[in-house]
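Here the complex is missing a single protein chain, while all its other protein chains stay put.
Let's turn to subunit A:
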Amino acid sequence: MSDAHTAVHGGHHPVDPSVPVEYHHEENSLRIAGFWVFLGSDLVLFSCLFATYVVMHGRTAGGPTSNQLFDVTGFTIETIALLFSSFTCGLATYEMRRGNRNAMVMWLLITIALGLVFLGFEITEFVQDASSGARMQTSGFLSAFFTLVGTHGCHVSMGILWMSGVVVQLIRRGITPITARKAFIVSIYWHFLDAVWIFIFTVVYLTGKVL
């Protein structure tokens, strides 16, 4: 389905080839704008979780401290996987603008795979922590740690499910203004998660290893 439609003026808008495909219809640019606003809201959510984590950092109540807990290899691999996935996701958008569906799908699948690698390492880390007695129930610090990092992990999981749905639609329908818009929005989301992770990497893991 590639019919031009807009909720605003009701008319049949011609395709303007000078703008990227995901912006081809007014409704598309509306949805992309809406998603940016939503991300503003999500950013506030993460800011509050960060603030809570910073407040709770030293409150270990006799449990393990961040320095004892964090495993450098684990979080380094997680970071590399996620940063790299943001890059492959960007390549997918690049191929989308060139109209190259197969390459686009391939890069998205690689992005999803890297996301799964990230999640795998994060889950392993959580399970190891928990089995060594560092649980959410152990101290205020660990409650804040698991909640902040876990919320990011939930976001990544949602992103993987969502991106998979978009890949299916791309395979079925090709690159149309609608599928392009969907792919574009999920890619903004993915880059956003990467940006949040950079903060987690710095504030939680690097600082936690030093302080």
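One rule holds in what follows: a residue touches a chain if its C-beta (ideal position, glycine included) is under 8 Å from a C-beta of that chain, and two chains touch if they have at least 3 such contacts; residues count from 1.
Everything that follows uses one rule, which is that contacts and distances are computed from a predicted model.
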item	value
Chain left out of the displayed complex - its UniProt protein name, from "Carbohydrate ABC transporter permease", "Tat (Twin-arginine translocation) pathway signal sequence", "Quinol oxidase subunit 1" or "2-oxoacid:ferredoxin oxidoreductase subunit beta"	"Quinol oxidase subunit 1"
Identified contact with the non-displayed chain, of A:144, A:160, A:175 or A:193	A:144
Touch criterion as defined above, residue of A:49, A:134, A:180 or A:200 at the omitted chain	A:49
Touching the absent chain when the full complex is considered, from A:81, A:178 or A:200	A:178
Those residues of subunit A which, in the complete complex, touch the missing chain	1, 5-11, 29-31, 33-34, 37-38, 40-42, 44-45, 48-49, 52, 55-56, 59-61, 63, 136-144, 146-147, 161-162, 165-166, 168-169, 178, 182
